[in-house]
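This is the structure I have questions about; it appears just below.
As you look at this complex, bear in mind that one protein chain is not there, while each of the others sits in place.
Moving on, here comes subunit A:
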């Protein structure tokens, strides 16, 4: 699923958002202590009987949380499995439905288009209108409905109905990913959260990989009983079982969450609120990162979407072999992403990694385009490069955008990425039909070169501003500590004064961080700033991983 990697930013941006939430909650606690979660957990001892007393049913115990984790993973499985159904059945769908490559590529465009906007509002609806439990069920239902409509389009040989199905599927799919993250944050905040995100990402990849390896043989099997568009429809209908499974896990999860809320007496609210006014303050480096994000990802996913036939035609691969080499990028990223994440965490120097990742991706595309070298070489290189980029690019945003704006930042990045994907997917289909795969590959190479240029520009711009993005971890820590002490100084100044009397017009003109503003306010009402908020202890500018 193209959004698997997009899950990452959402996931990651929610970590800080939540930390923030936690901070504010704790702040309120300080004044009204009885509402605190921790206090609630410790003080209000709920007596559980029957199943509730066993570790598997008690929401306070780890085994129960892992049951929930398994359900969360299943929640996303349906949509990631079905997202690439068209890719796995490209040739069959094209010949069964009598469509050309451009029309086929529309199946992906119809998924991407709604999410150009829905990235902004999906999470908002979840937080403000539906709530997490109901929202999840609604989105999972949309995913199922979408897949059913898609399959029905096959059975009735109505291609427009298939497109409609993909539209509905897309509306549900991307927002379901947000819901999945919200659940993860809600259940694992301050516990095994990073591991959970990693596992969810791998599970999403797994869904996609299973799809690529199962759908071909499944089609072959079903074709013994049905032929033509009917076969396509029946195969897609069978695939929709995965969406039913996701909906069921959504329902169970909703029940478990409700139950947990009752037992733990917590308000299930997490999530982010995107503020549009923040956008104008984003630095140029952020926008260049968005350019990389678009220009790089459009050279990967639309390519994979059209890759199967390319490998069959150019390298004489059998359909199943072509499918296998096509999905190798997914397989590698499922396994390698966490390790690259750890590597980038340890080493720092994000921009260097991004640069190398793009360079190697250019190399792999060039290898596929200009040689007849076994495509596994190119695709494996691409898989590792892509994992590297995903690990290094997304956290970099957190280094240039303050934490409280990260939601908006990632929202924009994802929306722009979806826009790019939708447009490029359509263009790519047309290019293949009219000018073939060589021109298509040159087209992708051009995009990659664009992202390389953007990387160099970020490097240059960043170097002129202290070079935070290319610092090693030790250098970055030092830099952050310096920043913190500045904030600390400012805070102490307010402590000392305890009023607005010393605030000069100059101070008012300075941009304020969320943190500074809150503390200024707290200082004015005379609230004590809690000990654990001393900046050195929790760094505001930390990398997301």
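Here is the rule we use: a residue touches a chain if its C-beta (ideal position, glycine included) is under 8 Å from a C-beta of that chain, and two chains touch if they have at least 3 such contacts; residues count from 1.
In this section, contacts and distances are computed from a predicted model.
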Chain not displayed: protein name in its UniProt record ("Methyltransferase type 11 domain-containing protein", "Lysosomal protein NCU-G1", "Ribosomal RNA-processing protein 42" or "E2 ubiquitin-conjugating enzyme"): "Lysosomal protein NCU-G1"
Touching residue (missing chain; options A:75, A:452, A:469 or A:484): A:452
Option from A:135, A:319 or A:383 whose C-beta touches the chain left out: A:319
Residue of A:158, A:259, A:430 or A:479 in touch with the missing chain, whole complex considered: A:430
Sites on subunit A contacted by the missing partner chain, in the whole complex: 91, 94-95, 98-101, 104, 291, 295, 309-310, 313-314, 319, 369-372, 424, 427, 430-439, 442-443, 445-447, 449-450, 452-453, 456-457, 459-460, 463-464
